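One protein chain is absent from this view; the other protein chains keep their places.
Up next is chain A:
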Amino acid sequence: MASSDETPGPMPPGDGSVPPGKSVSIGQHVIDKGAQLLQTLKPIKHMNQHVCTFAMYSHDMTRQIETHHYLSRVNQDFLQCAVYDSDDSNGRLIGVEYIISDRIFETLPAEEQKLWHTHEYEIIAGLWVNPRVPEMVQKPELKNLARTYGKFWCTWQVDRGDRLPLGVPALMMSPQGVNLGMVAPELVKKRDESYGISSKDLEEKRVDIAGPETTMNPYANYWMQTGKGFAIDVELTDMKKTAPFP
């Protein structure tokens, strides 16, 4: 039995690199180059937005991380994102987030809605940014995105020191304007400095994005109403098989 809120067992410290391992060999570079020339990698080319924001673990909201989302849009109401812990080429793939419009969200059953979070606060507070994109270019879409809901699973808890992706996926929540949802100022400061931006300035510019309070669904941001988060447990069971395994 293992759980997303359980600390994993120890691993050898190695040289401390995350992940550990030898550098990419010349042979591998050659193979990759060959593949790149011959393969079109269409779903990857379709990713067209980078968003930097923050998230916290739903089973422990005191653990907060800076996230780098690479979004691809499926239609006006749905985006899918690969999430990394940094924007440089060594960024570690830490999870996946799905973003849906409020219209689609309302069609989900309550049990499903509990796993989703809103984006309005983090956009209005200037926490959600599109690095390098001038604010006035971004602004029209922010109003749409402010009404979306997200579902974010984290598969690599780098912030707790995991040098490899250990354990079970964890559900993440989004920043909110109250208590456990407030992002630590030093985390925001560090992020703002690295991009030469100011979340406070953005917050002033985004004042007109706010929607009416009543649009927030009662099941999203589940912790706000209930004081509860979610963990995932893994159980061993009998596998339904068509042939021997392994």
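In this text, a contact is a pair of C-beta atoms (placed from the backbone, for glycine too) under 8 Å apart; a residue touches a chain by one contact, two chains touch by 3 or more; residues count from 1.
Please note the rule applied: contacts and distances are computed from a predicted model.
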item: Undisplayed chain, where the name is taken from the UniProt record, one of "40S ribosomal protein S11", "Oil body-associated protein 1A-like", "Folliculin" or "Prolactin"; value: "Oil body-associated protein 1A-like"
item: Residues belonging to chain A that touch the chain removed from view; value: 2-3, 5, 8-12, 14, 17, 19-25, 27-28, 31-36, 38-50, 59-62, 68, 70, 72-78, 80-82, 84, 86-93, 95-96, 98, 100-101, 104, 107-108, 112, 115, 130-133, 137-138, 140-141, 144, 151, 153, 155-156, 164-169, 178-180, 218, 223-225, 227-246
